[in-house]
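With one protein chain removed, the remaining protein chains of the complex are shown where they sit.
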Amino acid sequence: MSSRIRTDLAIEAEPLFRTKLAETDSIPGLRCKEESRRGFSVSTVEVLDERGEAAVGKPKGRYITLELGALLRREENAFAEACALLAEELRSLLHLPVFSSVLVAGLGNRDITPDAVGPIAVDNLMVTRHLRQALPEHFGAFRSVSGLCSGVLGTTGIESGEIIAAVCKAVKPSAVIAVDALASRSTDRLCRTVQLSDTGIVPGSGVGNARLALDEKTLGVPVIAVGVPTVVDAATLAYELIRDSGLEIDGDALNSGANMIVTPRDIDKNVRDISKLIGYGLNMALHEDITLEDIDMFLS
Amino acid sequence: MSSRIRTDLAIEAEPLFRTKLAETDSIPGLRCKEESRRGFSVSTVEVLDERGEAAVGKPKGRYITLELGALLRREENAFAEACALLAEELRSLLHLPVFSSVLVAGLGNRDITPDAVGPIAVDNLMVTRHLRQALPEHFGAFRSVSGLCSGVLGTTGIESGEIIAAVCKAVKPSAVIAVDALASRSTDRLCRTVQLSDTGIVPGSGVGNARLALDEKTLGVPVIAVGVPTVVDAATLAYELIRDSGLEIDGDALNSGANMIVTPRDIDKNVRDISKLIGYGLNMALHEDITLEDIDMFLS
Amino acid sequence: MSSRIRTDLAIEAEPLFRTKLAETDSIPGLRCKEESRRGFSVSTVEVLDERGEAAVGKPKGRYITLELGALLRREENAFAEACALLAEELRSLLHLPVFSSVLVAGLGNRDITPDAVGPIAVDNLMVTRHLRQALPEHFGAFRSVSGLCSGVLGTTGIESGEIIAAVCKAVKPSAVIAVDALASRSTDRLCRTVQLSDTGIVPGSGVGNARLALDEKTLGVPVIAVGVPTVVDAATLAYELIRDSGLEIDGDALNSGANMIVTPRDIDKNVRDISKLIGYGLNMALHEDITLEDIDMFLS
Partner (left out) sequence: MSSRIRTDLAIEAEPLFRTKLAETDSIPGLRCKEESRRGFSVSTVEVLDERGEAAVGKPKGRYITLELGALLRREENAFAEACALLAEELRSLLHLPVFSSVLVAGLGNRDITPDAVGPIAVDNLMVTRHLRQALPEHFGAFRSVSGLCSGVLGTTGIESGEIIAAVCKAVKPSAVIAVDALASRSTDRLCRTVQLSDTGIVPGSGVGNARLALDEKTLGVPVIAVGVPTVVDAATLAYELIRDSGLEIDGDALNSGANMIVTPRDIDKNVRDISKLIGYGLNMALHEDITLEDIDMFLS
């Protein structure tokens, strides 16, 4: 029955959910830790082998989860610290030679608010590939970064994966960073958690459609996934509540929420804010020694 | 504990919810009926006196609920039939002398998708007051209709009710129609149900803030409310599910969903569609013998 | 033939245009000066009496024009300096008792880019009236500011002036600040010039329709107008060019541009930027000792 639970977060996989990560050492094939960095909680789940894959239902690799709830309490400097943290963690996953080029893919549908994280993050990206080519004397100090919003199957007729693979073949970046909205099983995490992983991503996998994966195998270069949970399935929420109450209920009651999602009341603003944070964090990870003011100036 | 349930629909008041309206005849102070009109289900709840007010927690008056689910099955002509039905029911509530003038108020926040029903309905309104004044020879056959989006307290600093009352005093319409988004306790009704009533409305009442009412007492003219449920409170959904399962759980579990809402996955499109339907239905109610094509032409 | 020239800027009135303001002392009824403040040029035209009114075609009062072209050269700190300058000049026109309240009216049509200055400026306004009322212990240090976007006649059926006058009567502010887009006769000034005046404004006057004025006479309180030129009439541009070339041409050639406007190529971004500057400048004028960071935090 746990198949009713939908989540894209490694730390919400069944054996890790509602458990202190520190107490999960005994699960074979996983190595987990939780630390506090720059005032935020950072959890790392390493899936080491097939036993770990079976346990969390995700491919081998590292899954880093940043809990940015402190932002909401508007602590002094929280935005700057969160960007810096995101940049550091991204760099820990992505060992890029100096000046190697990166393609950032913004997945999802810009016109559906909870799915717009990827496109809005790309709006906040310092795109430099064309500037380095045209004006190397001015932009030589920047990494070559390109950005692509691939749209969604329903409006292009082409899978995101096909488009990104095709453009990747033409542009030949050293790595791809794919930004997407995710599903969580916990309303507390919506729009305030970021998951980074070095395993790539399956666009729209949350929606239950198997799609072309974006990973090193399909693209030929490392693929870092950056995801933000923006929705809980209503059926998942219902199931969690029921389970908490310790009894069985029939599936029909749960199905009444099919195609319903749970989001924060002010989802529009929440998505805008977290997507900006991701764009700014990517900029700080990809370009050396730039400040928030530099980014504001570049994007304005 | 039923105070945890939030709904703005009369037919979802505790004694009527999950009950056949036909079987509610015995509740003193209420007169209910349900019929099928133009392929849609139409429920009417009349609150006759104080006993009825106590039973449903709403002021005396008529509450008409249109269930427009058939639209979603895309039956032939469903949009046209639903507009015509809405127009007919509006006219049954609002007995307007020929050519008396009407002010339509679009309540809610255009920038928060599930709250944007009112403003988008007004976008689809045939506004004619200025045209009748300036070009009576061309627009003399139309009723004088004006439209006002009053914004929300958080962005204007002024209550919607204050703004509408002030403009009403200046414009002197014969009646006001106020369009707003509502909360429901049933996901099935989201974006596919319209409630009309002749009792006026309290803007944002769903959000738990007492605001200045818009009704005949405050505005001096009849006020028809047109509402569409676009969200279920996550806490309400949780409570319903728990209650269905027949056991008590503690309040903390429910509170985890505070400030969370349940909406259809494609809320942006759903809100756009139902708001257009309301605008078109109002146009057909307010102007004699106009067709959907006339409206398209006028608004284009 | 100069009636073909359309401009809303006092400094572009025929006797002042293409003239150094310092050399206009001899025009009876006018007192003009030009100075440099915070790196920007500031021109002041005082219309002293009826002779001045006849000369510039505008009512008695002070017209202050800020030329913010330096912003475009992205000089260090230019945005902050421009906001501070705008705040200072506004305060010089508007002598507000401490904590007296202000209503800011954003005129124009949000959906027509060059007309959206007023609404976007209000989006960037710190609206505090409701907060002072509800939470005086936290917001007691702020002036009571409310914001109103009145829409346009074509979509409301009600003149902006009627709506603002009505709300003004209800809210009873000590002063009104009306923000609007203007027409200029000089492409150089588009989206980089701000005109302040203490004479009020006629909404949409640029468009050639006489409308209800917003001024101390109609509203009963001082009205400060803040305007930004965003368009040059194509016919005006044509006329200027022709006149420069020193010959007469027939009117038909000029009429070919009827209903055409000249704007900067990137009008969307230009309007967004200057409107934000106006909002921020208003905030700094209306609230004591606040910084750009305070405003960012308040609006986020």
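Letters are used for the chains, namely A, B and C, taken in the order the chains are written, and counting of residues starts over at 1 for each.
By our rule, a contact is a pair of C-beta atoms (placed from the backbone, for glycine too) under 8 Å apart; a residue touches a chain by one contact, two chains touch by 3 or more.
Quick caveat: nothing in here was measured; it's all calculated off a predicted structure.
Colleague: Touching the left-out chain: which of C:Thr7, C:Thr24 or C:Thr113?
Modeller: C:Thr113
Colleague: With the full complex in mind, choose from A:Ile163, A:Ala213, A:Val262 or A:Met284 the residue touching the hidden chain.
Modeller: The missing chain is touched by A:Ile163.
Colleague: One chain isn't shown here. Among A:Leu9, A:Val117 or A:Val145, which residue touches it?
Modeller: A:Val145
Colleague: Name, in rising order, the residues on chain A that touch the hidden chain in the full complex.
Modeller: Missing-chain contacts on chain A: residues 122-123, 127-131, 144-149, 151, 153-159, 162-163, 165-167, 169-171.
Colleague: Under the stated touch rule, tell me which residues of chain C contact the chain that is not displayed.
Modeller: Touch with the absent chain occurs at residues 111-113, 187-188, 190, 231-232, 234, 237-238, 241-242, 244-245, 247, 249, 253, 256-257, 259-269.
Heads up, the rule we're going with is that only the chains that are shown with their structure count from here on.
Colleague: If I average the C-alpha coordinates per chain and also across every protein chain shown, which chain's average lies closest to the global one?
Modeller: Of the chains present, the most centrally placed is B.
Colleague: Round to the nearest whole Å and give the separation of the Cα centres of chain B and chain C.
Modeller: 38
Colleague: If you average the Cα atoms of chain A and of chain C to get two centres, how far apart are those centres in Å?
Modeller: Here the centre of chain C sits 44 Å away from the centre of chain A.
Colleague: Which residues does chain B have that touch at least 2 chains other than itself?
Modeller: Residue numbers touching two or more other chains: none in chain B.
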